[in-house]
Every structure is written in C-alpha cells, then in structure tokens.
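All protein chains but one are shown in place.
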Amino acid sequence: MDRNDIKKWFKSPDKMGDKYSLWAIYFCTGCGIIEIPPVITARWDAERFGVIPVATPRQSNLFLITGYVSVKTLRAIIRTYEQMPEPKYTVGFGSCPINGGMYWDSYNTIKHLDKYIPIDGWIAGCMPRPEAIFVAVTHLWTLIDQGKAKAYVKYREKYGLYRKNQEMALGKLDWPPLYTTGGGND
Amino acid sequence: MRELELYFGPQHLGMVGNFSITLKVEGDRIIEAAANPGYLHRGFEKLMELRTWIQNFPLVCRINVVEPDPMEMIYAMAVEKLANLEVPERAHYIRSIYLELSRVSSHLFGLWAYSNMLGFDTVAQWAMYHRDLVLDLFEELTGGRVYHIYIWPGGVRRDFPDGFKDRIVNTLHTIGGCVPDYDAAFFNNRLFYERSKGIGQISQEDAKRLGGVGQVLRATGVKHDIRKAESYAAYNSIDWDIHTREDGDAYSRIWVIRNEMIESVHMIFKLLDAMPEGDAYKKVQNPFKWKIPKGEAYVKIESSRGELGLYMVSNGGDKPYRVNFRTPSYTHGLTILEKMLRNASIADVGNIMISLYVVAPEIDR
Amino acid sequence: MISALKNDLESIFKDIQISAPEDDRLIINAQKDAVLTILKFFKDKGYDHLAMISCTDWIEEDEFELIYIVGSYSVYAPAAEDITSDKSGVSKEAAFNGGNILLKTRISRKDPRFITAIPVFENSEPYEREIHELFGVDFKGHPRLTPLFLEREYKIPPFRKDFDTRRYVKDFFDQIPFVENKEK
Amino acid sequence: MVINILEIIISPVLAFIIGIFFMGLFRKITARLHWRYGPPVIQPFLDLIKLFHQQGFSHGPVFDLGIIMALAGSIVLILFIPFGGICPISNSGGLLVIIYIMLFAPLGIALSGGEAANPNISIGISRKLILALGYEVSFLLALLALMTYYNTISLVDIVEAQDNYKWALFSPLALSGIAYFIIMPAMLGIRPFDIAGAPQEISTGPAIEYGGKYLGLFNIWHALSMFVYIALFVDLFLGGGSNPLTFFIKMLVVFILLTFIHGVFPRFRIEQAIKYLWKWPVIISLSGLILITVIR
Partner (left out) sequence: MNLAQLILISLCGAFLTYLLGKASSRIRDTFAVFISLLLIIPLFCLYGKNEEITYYSFLGLPLILKITPLSWLFAIAVQTITSLSVIFSLSYMKGKERLDFYYLMLLLVNTGMLGIVLSADLISFYIFWEIMSWSTFLLISYNRGPALHAGMKYIVMSIIGSASMIIGILSLYVNCGSLDFVQIASFIPRTSSGYTLFILILFCITFGIKNAIAPFHTWLPDAHSEAPSPFSAVLSGVLIKMGTYGFILFMYTIAGLNIIINIGGGSFHYLISILAAITIIFPTFIAVLQDDAKRLLAWSSIAQVGYIILGIAIGTGLGFVGGVFHFFNHAAFKALLFLSVGAVEYRTGTRDLNSLGGLIKKMPITFFCALIGVFGLIGMPLTNGFVSKWLIYKALILGEHPFLAFIALFGTWGTIIYSYKLIHNIFLGQLPEKFSNVRKAPVTMRIPVIFLSLVVVVFGILPGIPLKIIDTISASFGFQPQDIQIWGIASETGVLNMVNIFAAIFAALIFVWLLFLMGRKKINIAQDDSYAAGAYVPKDKYNYTVDFYKPLSGMIKPYLRDFVDDFYLWLADVIRTFSDKTRKIYCGDLGYYISYIVLFLAVLIVLKMGLKIW
C-alpha cells in the first residue's frame, strides 16, 4: 500500500485518489450482500482503506455486484451503473454473475453479467470470504495503477453493443441511451 | 394536485435486501404502499425439481441467506418424513444447538439492520462484530461462514469437534457479557423508545387475520411458537419460555427479538448440558441412486422469523416432484407491510420493514 | 381431536375423502365448489391460520391440484384425561395444537380457473397472486392479479411441468452474445 | 492593509484545514466508538482529491449556482468570525450580518437541489428548513441575550468583553450558552439531528444528485460549516482566544464532546426533533434572556 507515498500523490493524484477512496454503492443485488456488513464493520473495517458504502450512484465509484442477478435486478443494475460518474469500477462478487453459478439453469437469472455491463474483475466463490473483498480491492489498486481498470471506457466505446444486449434481455428500456455516440452498432 | 410516487429500494441505503416498495405519498404521509418483490426470484422450487434429493441441499440453504440453517433443517425433516428415516438422539441435540446458534446470529444481524436503520451505527457495529464471532463457530463446525450444509437426512454431517462445546460457551459468554452494554446504549435508550413506540402497530386480531407469525405475532401477545406447539429436534427435552409483548409495535418486536436471543443462549447452555453421547448421524444409502417413496409431506419449524413450512411431494423418483416453501417473510413482507405502511411517515418505512424482519430472498425464492 | 374433526366433516360435507395418515395431519380431497365452505368451517372451528396455498401440476392427469394448508394459532394445553386415557389415539403433540390440515382440490389444466379465498383468509392474496403468475391459474374475485415476481411474460407459466427451464436458458440467455466476440 | 488582506486569505485556508481535520477526526473517533480502527485522519482530504477529478453531473445552471453560492456564503461567513485575533472584516454589520449570511448555505443547497427535481431532495430540504426553524428559536434567543447583555451587535466587541477569562458561559449568560450547546448537533446536522440527510430514509437527501466535484464542494461546505458553528460557540461563550492556538484547543474540546453525542444516539423523527427543540432549549434560552433583561 503506497498511500503515504507523497511523491506519487503529486505525480498522479487522479489514480491515487481513485485507489484510496473507493466509495461503493450500496446495492444488495444478491445473497453476497451478507458478507458486506462484516466487511464494513468492526471485524474487518474496510474504511481503513477508504472503502465506504454510499447511498446513491452519483456519489460512488465502485460497484460491487454481490451475487446472482435476476432479470428484474439487471434493469436496476444498468440504471445504477449508468448513473455513476466516471471513473467507475465494477467488481462481480461470487460465482453467479460470472457464469450463472448454481443457477445455471434458472429461467430468471442472467448468466454472464459482462454481457450487459463491463466488469473490471471477479471474485469467485460461493460465498467468497470477506478477505476476498480485500484481495479484490488490492487487485483493483494494481489495475488502477497500471491503467487497466478501464471497463467504463469500454462501455462508452461499445455502448451500442451493450445496449443491444440489454434490450435483448429486458425488452424495451424506458430510458434514453446514455451515449449518443460511442458506436459499436456494427 | 400532483401525486408523488416514491421508490424505496432496491438500491437504497435503508433497504436490507433486494426488495422494493413503491410508495404513493402526500406530504410526508404514505397513502398507499405496494411491495414490489421479485428482484431475487430464481425459481428455486422449479430448480429443485430438476435435482436429486441430495443435490438439493446446497440449493435449499440459499433461499435465506441470513439464516440458511432452518432451511436445511426443514428440508432434511421433510425428506426424513417422506423416507421414514430415524434420527439419532444426539443428532437431535446437535441440530437444536446449531439452529439456536443460527437464531442468535440471525437476531444479531437483525439488530444490526434495525439500529443501522435508526442511524445508530455504534450498536450496529457491535452487533455485527458479535455475529461474526458466532459465524466463526459455524466455520469451525462446518467449514463455511455463511452456507453450511450441515444438517443431513438422518442426522448431521459430522459430530462436534473436540473442545467445541467450550468454545461455544466462551463465545456466548463474550456476547452475553455485552448485553448490559446493549441495554444501556440501545434498548433502554429513550430515543429508541421514541422512534419505535407506536410505529407499525398491529392488533392481535389483525396479526392473526393477515397471517402474521413469529415475532410479529408474539409481539401482540400470542404465545405461539412451533418449537413448543409442534416440537421437533430436542426442544421438548429442555425447559424454556416463549417471550411475548402486548403492544404489537416495532418497539415490542425488537424487545421480543432481544429476549428471544437471550433465551436462545440459555437454551444452548441447557442443550449442551443435556446432550447425550452416541452417533451423530445414521448412514443413508447411496445418494445418487436414492429414491424416495411416493407421498407428500408438510413440515414446519420455527425459524428466527417465524413459521417456516415446507410442502413437498414425491412421486417415487430420485427427485422431488414439487417443493413449496412457506416462508415467514412472505406474509410479513407483502400483506402486513403494505397494511402497516399506510398512513405511516416516510421516515418510518425502513423502520417498519426491518422491525417486521423481512428478508427479501425468502419472499422471492 | 383430529378424529373428532374427521367425524364432524364427514357428517356435514358429502363429496369429500378424508384421510388422517398421521396423528397431526388431516388430508381432505374436496370438490371445487366446496373448498370455501370447508375453509370457513375450519376457521370457525379455530383453525384460523392459513399457512400457505400451494399448487401442484399433475401433468399426466392434466390437472392442477390446489393445496390449502390450515393450522391454528391457539395453543391450548391438552385436557389431562385426553392424554392419559389415550382413547382416541391422540398423541401429545397433536393435542397440543390441532395439527395441520391439508385441503386439496383439483382443477382443470386446460382452463385453470378458481375462486379466491380472500373472503375467508385475507392473507391468501399474495399466494394466489403467485400461483396466478407461476402456474397461470385465474382466481375470480382477486383484486390485483398483477405480476409479482417476474419481469417478463412467458409463453408457458414457468412452474408448469411443460416449461423446460434448461431449454429456455439455452434459447434465450445463451443467444445473447458476448461483447468481445462480436468485435471480430 | 497588507495584514488585513493576508488575514482575508489566511482565515478561509485555516478554516478549511481545521474543518477537514475535524471531519477526519470525526470519522476516526466514531470508528473507535464502533470498535474499529478507522480511516486515516486525512481520509476526507483524499476523498476530496478523488471527487475533484471525478465526473460531475449537472442538472442546469441553478444546480451549479446553488452549490457555489452555498460554499461562497460559508467562506464569507468565516471572514466575519474572529478566529483568535484574526478577524478580517468582522466589524461590518456585526452578528446580524452573520445571522443572515448563514442563510446563504441552506438556501443555495435548497435551490441547487430543487433544480435536480428529485423528491428525496425536496423532502430533505423541507426537513432541513423545518429543523432550522426548530433550532433557530433558541439560537436567536441566545444571541439576543448576548447582544442585550453586552449592548452591542458587534461580535468583536462581544469577544473583547469576555477577555481575561470573563467567559460568557460562566456569567449570567450561562443558560444561553447551555441552550446553544444543546442545539449545536441540530445546527451541524449530526445525530440525533441528522434528519435532513438521513441516508437510510431519503438517501442522504440534498446530496443525492451530487457527484464528483459537486460532492467535493458539498463536503468542503460541510467542513467549513462545522468550523463556523463551533468557532461561533467559542467566540460567543468561551471568550474566543487570545491567539489561534488556544482558540483551536477550545474548538477541539467542543468538537470532541459533540462527536460523542453523535456516537450514542439514534436519529429523531422530524416532528420529534421539532418538539424537542421547541421545548428544552427554548425554555432554557428564554429564561436566560429573561434573566438578562431583569438584571440589566
């Protein structure tokens, strides 16, 4: 952890700011949320690393998708993700958003979350331990440092494709497209 | 005159679980509330029809993430009933201890949610810390922090490890030692009283009419608990009390929860003392070829939220034909919540919801 | 207790089959039109708690089976002589609470219609709503049979036996492409 | 003249540093009450760095203007409040001007939130204004007691009159001081009065639509207002400070007391808060004012 490295703060304040002030949107998408309270409370205390839960997407820059995503939740997830300001990071938590997990044959959960919104990293397991979240956070730090956590750029660039996938899964979306440009409508 | 439609959840700091309430508001009074579940619907009961009897254990505990253990228990009980399996005496005791530990952890979670809702972070953090201590016990016993899959048709998966009894006692003493702190900070706090007294009030008749169970019912003064009424596991062999209150509001419910938690701790001590020696499980036949005779079963137990029921039909195959859960949050979160929210203030939405102890995945399944 | 109830029922209602496979359980198969009356009868008898309404799809018989599970809130201590004398085979537990009553009825699968039980048990509202959504059973007189869980309309309601969820997943979710793949 | 300009520049900077430090300390102390380790004390500053390079969403010109106005109002307010001998323009208009400049911040945020067209924000603002109506009674009564007692409307004069340990808190004005301290959590918006931005009820109320630099400005405003209200208390009732250091130490003591209050209470409902604020603090401050008018 290079939080106290003042030289780095002067060199790239944006990256350092992002790293040590990850504000996670509070959204209980699935059963993974059960491990979030321990993470933010006395036992593990994520606030040590600047990770705190915030109330609205506008204030956040980290989206932890905790667990399986049903079709109805997907709509809310897309809505929330689009309202987050850039730069924003998404982490899929648990096996289910990766490939459906144990609900691989359920008619109401979507199987691959990254078809609909871009994901920076995954935490595998059902259910992953709270330590896994810290591992993910440190890993995200590395990615930010190396400039690889660019899922939101991908979303902007291929918005057309994402939007098409979203509409395939959800039917017509009742909000206007986020980006008018950002093609991908090949 | 313009109508206001306000969404409470799913993405809301006051919402525990993925659940949504659509409120029709005038001023800051709620005229009409419509619960909007389904954000967590996975079609469990359908999926279980496609898996074998044993394969269903990992699935069934995920119905309620806050306390998966009663789910395992009820499924195991239903299978035992259909297959006519006997459970050894020691397994009954282990199951009871296990379920009561789960109740303690669940109530601590509820305390976290409720005090957090009222903006009382300090107590919330303490409760979550203590819950984690209980989860450590589970981890040692079963290997999993949240999902345990410990109860098995015909007993439990494995016996208590060496010295586990002492560790249970130690942990519970640690938690019990903080009860005066909790009381001073939270339960006897004047502001807690002000915020919860008279909020979400329901009369005994209404609670019965709308299908309230668990704390909702007991807070209105009905001494009803499945553990006493239709005793299962080892609950009959020890002496314990049902805690009730008269007023039926959020204050009473939270107090019932507090007293039940303490009662559970005492029950665990008693069960540990009375626990007989012997086998903790009975061997079942090869689970991959296991077929269960035709029949149907309705079993119910008392989870920490109230009456949990399971209606299961077998057509003699290696998979269940139909599974249907009766979860306590179902009526609480849909009918009773909607009724209580009418004419409530916006500030009390989360207060009422969490005092009803609604857990969204239980509703959606 | 259960057996007394059984006798009562048999004397009042004609077209029903009653079995008591266990001490605390009473299974009643009734005709469609008698269901509400029987439910009311139980409610008057003190069985005031509708635990759940379930539905089973018997596809081979081309019928839906609706199951009303009724219990009791009132907990009363059994009369002492009831237990000691053991005359009616009532076990201790069963006497303690009146047990569970499973009231079953069958409706046609082609035209699944039934009437709502809300007038008798108010909390049947969400159960019927759920059955409507997942099985497609229409409850007459229900105030809001709006979608409860599902976001989308399915051609076959998903809990029917002829709805193949694995096939559906393959046809629907797996058809949605990955964003990278389309790049090439 | 040069010193005056220097003071005008220094005092907001100082207030910013102290406010941000207080916010960090606030989180740290609360964490310790929670049995947690807590974030580093400079965490709010790190958050600010992040927020200022994050994207912001604007709902329109008034949305921008409102938050700018709120923060500008706070900065001007700092210039009016003596900070241990540093008082750039506090002789212009006295306490009455301070009371009025205090309005800039809530009105700015209210206007800004209004344009965002979110009912949660409107509810938050409605609560904030009602709450302000609640504490303003005792606040005004306390200020009037001071102004009547020292027969001046100038804050500098009031501070000077308390020189040599003649603190107002240990004079006949004690009742007013107590009332002021009781309502201070309401003014700062901390528990049990964090009703306006209750995250669990209305998702942080006025701050819902603030992201990026808007939230950064909002946080700075929050830090500054924390500074202002505590500094005002120190000036009015604890005799100010002969130099910035003693002043800061007095502020720190008051601040830590307030943090403990924050730690041990849940949140009021708005009606209860008003009922409370219109009861005890008003009784105390009113009897304080009556006492002052009688003994003068």
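The letters A, B, C and D name the chains in turn, as written, and every chain counts its residues from 1.
Quick note on the criterion: a contact is a pair of C-beta atoms (placed from the backbone, for glycine too) under 8 Å apart; a residue touches a chain by one contact, two chains touch by 3 or more.
This structure is a prediction, so every number in the text was calculated from the model and none was measured.
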Here the chain that is not shown touches A, B, D
Which one, D:104, D:167, D:255 or D:276, makes contact with the chain that was left out?
D:104
In the complete complex, the non-displayed chain touches which residues of chain A?
27, 56-58, 75-77, 79-80, 83, 174-176
Where the unshown chain meets chain B, residue by residue:
1-12, 15, 20, 25-29, 345
For chain D, residues in touch with the removed chain
51-60, 62, 64, 68-69, 71-73, 75-76, 79, 89, 91-94, 96-97, 99-101, 103-104, 107, 110-111, 114-120, 122-123, 125-127, 129-130, 132-133, 136-137, 140-141, 144-145, 147-148, 151-154, 203, 208-209, 212-214, 216-217, 270-271, 274-275, 289, 292-293, 296
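In this text, only the chains that are shown with their structure count from here on.
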Rounded Å distance between chain B and chain D, as computed from the means of their C-alpha atoms
44
So, in whole Å, the Cα centroid of chain A is separated from that of chain C by 41
Cα centre of chain A to Cα centre of chain D, whole Å, reads 36
Which positions in chain A are in touch with at least two other chains?
41-42, 55-57, 72, 105-108
Shared-interface residues of chain C (touching two or more other chains) are 149-151, 158, 163, 165-166
Which two-chain combinations qualify as touching?
A-B, A-C, A-D, B-C, B-D
As the complex stands, chain C meets chain A at residues 149-152, 154, 158, 163, 165-166, 168-169, 172-179, 182-183
Chain D contacts chain A in the complex at 27, 31, 34-40, 43, 46-47, 49-57, 199, 203-204, 207-212, 215
Using the touch definition up top, name the residues of chain A that touch chain C in the complex.
71-72, 75, 100, 104-108, 110-112, 114-115, 118, 154, 158, 161-162, 165, 168-171, 186
